[in-house]
Structures are given as C-alpha cells and as structure tokens.
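A protein chain is absent from this complex, but the other protein chains hold their places.
Coming up: chain A.
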C-alpha cells in the first residue's frame, strides 16, 4: 500500500532491471543510495559513475560526499612508494617520470604502479621526501618547483612559484586546517642575509631576513596563489617539516656561537598554527640541541616525533605530548640491525605497537615499540619488484635511488576545481 517515501527528489525504481521485474514499490532514497552504498566504492569506480547523470556528478563531487568517502577510506589506509633518482647536481633536471606505486609492506614485495606523470622532454628536478594528506601527495623539488597530485583521480598540478629564495634548498609543509576545513601548503624562504663580524673579532656571524607564506588548496581560482604570513622568529632550516592537523612544525636556527670546528648551533622547533597563522617557539628534545643531518623530525601516528641517531647503529625515538608547550619523552631506544648512512625515518603501521623504520630510504624494517625488537620487511633496492602492469617489471638494484615510503588513503579530493 504505502511504499517507503523517498527522502529526496529522485525515486529510483529498479522495475526495469534486466529480467527481474519485481512488481511494485521498490525505491532507494538518494540519501541511502549515495551515503550508504556508493560511498563504499573505490575512487576509480566513482569517477566513472560521475557520468551516469548530472545529479550523480553533482553529488559525487560535493564536499559532503568527498569528506564522508574519505572517512570510510581511512579504514583502508595503506602506503605508496615514490622512488627518486639521486642527482649530484640537484639544479639539473633529471628523471623523466614521477611514478607512484601502491605497496603492502610485509604482505607483498611487488609494488604496483598506480600513477605516472611524464616530464618530456626535459625532466623533473630532484625532489625530497613527498608529503601526504588525505589522498593528496605533495612533491617538493629542491629547486622550488612544487607539484601536488591525487594519484587516485590522476589529477597532477604544478603550484605557482613563491617569493624568491636567495638560497637553493627549499622545503614545504602540507596539511589540513581543521578550523577552515581547507588544505594548505606553506613554504619558507630567505630574502637576504649579511655576514657580520663576531663580537670577538674572529670570523663572522650570518644574519638572515626570512619569510614564510601559505597557499590554500581546493578553493576558487582567485585564491590560487601565495599569501605572506608573519615572518618566522628564527630562520627556518631547509628540512622536511612535520604536518599534523592544524599545525606545521619547522626546525629553525636559534643561535650560533664559535667558529670553524668549534661552532655550536642551537635549534628550536617552530610551531605554525594554521588557524592563527602565528609561530610559537619550542625547544628541541633534551637529547640534542640541534637537528643534525642524522636526525629526523617525523610524524608517528599523529604525534610529533624526533628520531635521534647518535651513532650509525642506534636511534632513540622521542615523542612530544602536544599542548601549549611540547613535552618530550623518550619512547624507545632501538639498536639498528645495520648501520644507517644518513637517516632513519619512522612511519606508523596498522598495528599500534609496531612501526616501520626506513633506513636511508633503502632498507625497511618493522620495529615493535613494546620491546624494541626488529624484523626485516624488505630490502627495497634488491627485493621490491616495481610492476608497471604492462609487462615492465624491475628492481632498482644498486642504482642510487631513494625509495620514499609515504602513508596514503584513497580520496576524491580535487586540487584545482575549475
């Protein structure tokens, strides 16, 4: 008698389903169709379904649908590998591709190509560790070129160049501003510097004029550009910052004293709030006063983490409790199974007690935080089979390649919606 009343405009009747006419009154309301059924589908399928009709396209691309889809997608989070060739002179263009591979560490040694961008004929400049947020991957080049990519929708966009940096090395931050619900990229730059004689008359001390600017992603075309923020209180180091919801954490140079081999630097951590667009200054963890080339700032399951490596065979993992001040505590000391050459990066895994250790972006291990035990996952250079799905399969072997491992969730987020 009274079939369920559809909540919204369109009644969808399956009566004409091939060969299965069920008689009267079967409807699915749009709300259920989109937000309980279609929301479960992978991105590739949803891209295809955008052409079913105009109203489907409008709903699937709506902010509400995209966000709900992302929430569900998070339960299927994974990692991607982004290999990068080493170049002696980073200013030179090198690799002709950016390849992004899906990877299941510990389950399979095959990395499947999910996205490829060709840079013909010139190539892409050398990039450093890619950053991920909600399905978008930011590829920061040392030259200041910067690319943002959604491998699931295949959108790949070069962001505009920011203000001039008198130094060569660039680094960028990328994350979600919980208050405005937008994605933001930040960069730092040095406008100028002067070398002034030290008070004791021996050697010089360098004084910098530094800037910092941000750009909002996914909004209108008129907002597509860099906007200056307040200047950072100390010069920011060109190292990959850590981006947690609402905040970017940069390492900065607080002061320098002495000269030559006796030179002592003191670093601090600058926390940039995406909401207030201001910096607060926080100390390095007590283990080391400066971010050495062998240490890394990291994101470990949403917490700010400092990986201190005092010698090639060991690391100490420090975590900071967030709050008005960063409260550092030593989480675990780990003896490495093989010596690191440069750095060890950490990355959370699906198991909260276990993390991944990537030694020199080359050797991948699993580390149990409860007892510090280590298990080999894969030697990325010799054991990971990069598979392009078209018959091309290779391992990189001894080539000088960094195998960057980046967390990833599939999302429908659009970078340049016009």
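Remarks
Keep this in mind: contacts are C-beta pairs under 8 Å (C-beta built on N, C-alpha and C of every residue); 3 or more make two chains touch, one makes a residue touch a chain; residues count from 1.
Rule of thumb we're sticking to: contacts and distances are computed from a predicted model.
Missing chain, UniProt protein name, picked from "Molecular chaperone MKKS", "S-phase kinase-associated protein 1", "Bardet-Biedl syndrome 10" or "SKP1-like protein": "SKP1-like protein".
For the options A:85, A:109 or A:154, the residue in contact with the chain missing from this view is A:154. Mapped onto chain A, contacts with the missing chain fall at residues 1-5, 12-18, 20-23, 25-29, 32, 36-38, 40-42, 44-45, 47-53, 154.
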